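Left out: one protein chain. Kept in place: all the others.
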Amino acid sequence: MPASAAPSTPQQYLQSLSRWHPIEIAFWLATLTPFLLFPTYLSLASQIAVAALFALSLDLILGYAGIVSLGHAAFFGIGAYTAGLFSKFVWGEPLSGLLVATAMAALVGYASSFIVARFRHLTLIMITLGLGLLLAEAANSAGWLTGGSDGLQGVDIWPLLGLFKFDLYGTTAYAYSLSVLFVVFLMARRLINSPFGLALRGIRENWVRMPAIGADSRSHIRKVYTISAGVAGIAGAVIAQTTSTVSLEALSFERSADVLVMLVLGGAGRLYGGLVGAAIFMIARDQFSGIAPQFWYFWIGILLIAVVMLLPNGILGGLSKILARWRGR
Amino acid sequence: MLPPVLGVLFDGIAYGMLLFLLSVGLSVTLGLMNFVNLAHCAFAMLGGYVTVTLMNVLHWPFFATLPLAFLIAAAASVAFERTLYRRLYRASDLDQVLLTIGIAFVSVAVAAWFFGTTQQPVDMPAYMRGSFNVLGLNIAAYRLFLVGVGVAVTVALIGALEYTRFGAQVRAAVDNQRMASGLGINVDLTFAITFALGSGLAGLGGALAIEIVGLDPNFAFTYLVYVLIIVSVGGLGSIAGSFAAACLIGISDIAGKYYVPELGAFLIYLVMVVVLMWRPAGLFGKR
Partner (left out) sequence: MSAPAHIAPSKDAIANRAIALATRGLSMSFGSLVVARDIDLNLPVGARYALIGPNGAGKTTLINMMTGMLAPNSGQIFLGDEAITHLEPQDRVRRGLARTFQINTLFAGLNPLEAVTLAVIERRGIAGTFWQNIAMHREAIEEAHGILVKLRLGDCCYQPTRELPYGRQRLLEIALALATKPKVLLLDEPAAGVPQDESGDIFEVVASLSDDLTLLFIEHDMHVVFRFASHIIVLVGGAVFAQGTPAEIAADTGVREVYLGKRKHG
């Protein structure tokens, strides 16, 4: 955090930390380019926006509160199945479906947060992994509800706002997922710059000190876990609504691992880390879609080893380091 | 057909022994260095492929391949430990998870490259394929052999830990690393040897598992979940804990698949979550 602006009061200093940077504005303008320049890639762009949402939700717990989860797909899947079932059994209006799916994921997140907040380290990793696998198995067994391994049938989403159909070209899909991503991003940005955001960074920086300054870390963790679960649910709901399909893959361990890779690749603990990581990951996967999945994972594996050994703060962390060095000279 | 309860129990224990071999090394190294090694089953898979290669290409007999499965897995693990792992002993959980998941991904791809994605065939010696009757129970010879190996390894490990100098060093290092190095124990070397031993046992487990569960490149992940469940349920660093947890999970899994097949693996995940909620440090864990 450069003190270059030389703020006159501590309050103005803290205010300056949350100011919009021109690069941020450029970033969001760039997200509009697929409409004009790559109209054939709108479906992919929509998937990227969903992956970015999901990575953002993981960033809230991993990047800001230091909770390693190997089962975050649970909430993505809950959001996806809730949105799908809602359209099947209630009605197909997408925005209300999105709200219900978010609430459902947040509710389950809140319930499991009481378990998660009790643990650290390996036990925490195992608990998140275990709960995720448990849910995936449950969805697989409950074929009467979820359609099991055939996927959920009969998802029918009405036009957005009664006007825009989710068509094959993906124009509506991308506009919808990008808008949702942007709104959620704004809220996440506000959260990170809030008193609660500071408390989360405190948990990440020093778990032991928090109680010694009177902080109830567990209650903070319950809260952020609930919020994160809700955001993951939004991501799942959007993918279900824009593709009109829900499959068990939404709950799978691979999805939990992929989102972790995206976030770490981009840089955890930075709002844009998950967004950048998701874009690179999804574009790369699209480009290499011809190769067999296990060889795709070969490169993911090499990448993970390289990131841990060489780029501990992800691509954005590496970039900001280079930038700082360049400025220093 | 066997009487279901006893038969299921026996199969579950045999399966549990397999899981025990696969997981005990991880339990001890986790207890020792607190290093989250998600690539543990990649070493087990390596052992499996060593056996398959020796049998199918060089036509070695099954039993002759087992020592090599152990040794090659142990040697490979030491190579990784010396080059990559040791740099992350003090790193965060996340870094350890990422590095070792990365290695596991790579191992899956490499195995698929050399051996394809299909199940590997092994040709068991005839006397291992049979079964015999004991008091009306139909016992598969190979499963009985597995139980024998499992019990022998447990006895050997507990004996080695309790009654040898090296075992005392390992126990001291698990209990309190700082104090152990203060007492002049070379924790670094102790860990390297334990790590090799643990990965070697996993390699042996991987070789022995082929006949029961098959071998394909996804082994590194499929059984990782089981192994992690056993380690966390049993408690880090506890051999007896791993043994008990492996039996519990083995029996639960076989019983679940036999009596309520529609639940799939649901039962063992449930067992894990319930045990951890009840005892966060595992059944035999201290921390």
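First chain written, first letter: the chains are A and B, and each begins at residue 1.
Keep in mind that, in the parts below, contacts are C-beta pairs under 8 Å (C-beta built on N, C-alpha and C of every residue); 3 or more make two chains touch, one makes a residue touch a chain.
Values in this document were obtained by computation on a predicted structure and should not be read as measured data.
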- request: Could you tell me which of the visible chains the hidden chain touches?
  value: A
- prompt: Which of these, A:132, A:147 or A:197, touches the one chain of the complex that we don't see?
  reply: A:197
Message: Residue by residue, what part of chain A touches the chain that was omitted?
response: 1, 3, 10-15, 18, 190-191, 193-199, 201-202, 204-206, 208-217, 219-220, 223, 227
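The rule is short, and it goes like this: only the chains that are shown with their structure count from here on.
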Query: If you average the CA atoms of chain A and of chain B, how far apart do the two points sit, in angstrom?
result: 34
Field: chain A contact footprint on chain B (complex, rising order)
entry: 30, 34, 36, 84, 87-88, 91-95, 97-99, 101-110, 112-113, 117, 217, 221, 225, 228-229, 232, 236, 262-266, 269-270, 272-273, 276-277, 280-281
Message: Under the stated contact criterion, what part of chain A meets chain B in this complex?
response: 62, 66, 68, 70, 115, 118-119, 121-123, 125-127, 129-131, 133-134, 137-138, 140-141, 253, 257, 260, 264, 268, 292, 294-295, 297-298, 300-305, 307-309, 312
